[in-house]
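Presented below is the structure to which this report refers.
Note that one protein chain is taken out, while the other chains of the complex remain in position.
Then we have chain A:
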Amino acid sequence: MSLELAANMGAAPKAEIPTESPLAIRGLTVSYGQKPVVFSVDMTVEEGSMTAIIGPNGAGKSTLLKAALGIVSPLAGQALVFGKPLKAARHRIAYVPQRASVDWDFPTRVIDVVLMGLYRELGLLRRIRPQHMEKARACLERVGMTDFADRQIGQLSGGQQQRVFLARALAQEADLYLLDEPFAGVDAATEKAIIDVLKSLRSEGKTVVAVHHDLTTVRSYFDRVFLINTRKVAEGAVDEAFTPDMLNQTYGGRLATGQIDQLELAG
């Protein structure tokens, strides 16, 4: 184990990283305390694709995203965003965190949350002008939440809260969207609204990466998958990588065979 660790630490040759990829991760290791949650993971996201990050609970899916965004600092490894270090390309990424990560009794309205997506544009001191409000409204419109602009966020249902988070990310006008379980605990209408927005982003040439739980929808929502259980298990087009064999490896036999059969898997 320690030898392997040493071999992986910083050993990733730089020349290998494809610079055109929206997100390229090499040799990434993150640990909470003494336990590695993500171990020596490589990932190459294809531009204009929709990738599902799949794996059991505690497999490091969210942590992988957070490390890519610099929210948690990795023990080893690096991530390049559009071929540049995170610092230089941060404005091209929009992040949609898990809904549960926030106190929804916070004194803020729906429109204020979306305006947070414009903070880079606004800077520290610039006033919020009609054109900013206009932009925020347009983002709310895209997720079907225009009528809720002036509501306090605590009055929203879980699905509506998720849509507001997505609207905030849209306001950033980024090129790469990283979403942490956007479909967790949302109603059917929200799921449809979100996937429609994500697909329209893809058709605009943007790149989408989402941590995803529901194996039954992988095939219809995404074109690529990234299977992880602390280590990377597989990565590739849905047809190649989303196979019973790979799923069994990822979930360590925790999926019943019946469950896998229902997924109409290839291979």
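Note that in this section contacts are C-beta pairs under 8 Å (C-beta built on N, C-alpha and C of every residue); 3 or more make two chains touch, one makes a residue touch a chain; residues count from 1.
The rule is simple: contacts and distances are computed from a predicted model.
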item: Undisplayed chain, where the name is taken from the UniProt record, one of "GntR family transcriptional regulator", "Manganese/zinc/iron transport system permease protein", "Glutamyl-tRNA(Gln) amidotransferase subunit A" or "ABC-2 family transporter protein"; value: "Manganese/zinc/iron transport system permease protein"
item: Contact partner of the left-out chain, one of A:Leu122, A:Ala138 or A:Leu255; value: A:Leu122
item: Residue among A:Gln131, A:Ser157, A:Ser200 or A:Thr216 touching the omitted chain; value: A:Ser157
item: Sites on chain A contacted by the missing partner chain, in the whole complex; value: 66, 69-71, 87, 90, 93, 95, 97, 101-103, 106-109, 112-113, 116, 119-120, 122, 124-125, 152, 157, 168, 189
